[in-house]
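Note that one protein chain of the assembly has been removed; the remaining protein chains are unaltered in position.
Take a look at subunit A:
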Amino acid sequence: MSSATDTQPLVSLTGLSKTFDLSPPLLNRLIERKGRRTLRAVDALNIDIPRGKTFSLVGESGCGKSTVAKLVVGLHGATSGSITFDGTDLTRLAAADRGAFRKRIQMIFQDPYASLNPRWRVRDIIAEPLRSFGITSSKQEERAEVGRLLEMVGLSARDGEKFPHEFSGGQRQRISIARAISSKPEFLVCDEPTSALDVSVQSQVLNLMRDLQDELGLTYLFISHDLAVVDFMSDYVGVMYLGRLVEAGPAEQIFAAPEHPYTRLLMDTVPDISLGRRDRAPAIGEVPNPITPPPGCSFNPRCPLATQRCREQSPALAARSSGTVVACHAVTGEPAAGSRPGAGGAAGTGTGTVAQRQPERGVA
């Protein structure tokens, strides 16, 4: 698939923010004389996802990945910003009009247990989208389709008779994948879709997801903490820290030459099966507190490169000549030669990559 002709991304998040109110009830606040407490889980996020591509979000637990996923599928309302899907701003749609998009956007949840109705047989769970979107026209057809979907994810048609609790963790995760793809969505939001799977089944599911993408032109927003999985799946990667994007761009570039100190820390802590680093040091510094984020660059208390400027001024995302964007004073501080925003295309220095990837346009 060539991306050069894709003029409009399928999905665009613009200035997307979500703030949660964590205040105790008003009465308690008055009695205990405490103020309001809010948590900015997602902070002015800009992401474009071209049709047929995979954009992955990575970052520490609690940095806001699932919140982005839930905003995109409409499970949370945005505090500000917009979510444009195929030209329509979903944040401005009335609830009634959202229905039309439900078939086109599906989600695989981080917690497969919570998303399967325990009182339904698996075949009904998977058939539900088929029914509500009128995809199959007869009981027979429905049955055949459910069987086909179950086999696609490595279960058998007969498993449809069982209830969710009769399956192991990984088997349940496969059921939720079968359900999510049953309505043939165009856009699939996958929040840790394979985290409960053993590596061999994980390989089957990821290979399947890529096949589906090639066959049906699916677009993915993919969330995983497993960087090897992200590397395998992604065209683009966005690294989040405390609700903000700190680095984003073509996956190859981010993996080959991460620039932001946090991205580098993240890549450095990948567990190793070579047994060479048994005493991997846990990441240095204090885990960030999203309720009262540090001033300036929120990574500064843990950053080996932090300077006074970092403690005062929050760095903005700036385009790099390699086609990525990075928010860090140390990286983009002095206007380095050739780092004009929007520069790109001529990026790769001929590293022999297959199909030159387009630089990430919209992440600005």
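In the analysis below, a contact is a pair of C-beta atoms (placed from the backbone, for glycine too) under 8 Å apart; a residue touches a chain by one contact, two chains touch by 3 or more; residues count from 1.
Just so it is clear, contacts and distances are computed from a predicted model.
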Seminar exercise, completed: By UniProt, of "ABC transporter ATP-binding protein", "Hydrogenase nickel incorporation protein HypB", "Succinate dehydrogenase flavoprotein subunit" or "Acetolactate synthase small subunit", the chain left out is "ABC transporter ATP-binding protein"
Exercise. Thinking of the whole complex, not just what is shown, which of A:T14, A:Q202 or A:T324 touches the missing chain?
Worked result: A:Q202
For this session: Could you tell which one of A:S17, A:Q106 or A:Q171 touches the chain left off the display?
Result: A:Q171
Seminar exercise, completed: Full-complex touch with the removed chain, picking from A:R37, A:R98 or A:R311, is A:R37
Seminar exercise, completed: Residues on subunit A facing the left-out chain by the touch rule are 20, 22, 24, 37, 58-62, 66-67, 110-111, 113-114, 154-156, 158, 167-171, 174, 191-192, 195-204, 206-207, 210, 225-229, 231-232, 255-256, 265-267, 269-275, 277-278, 280-283, 286-292
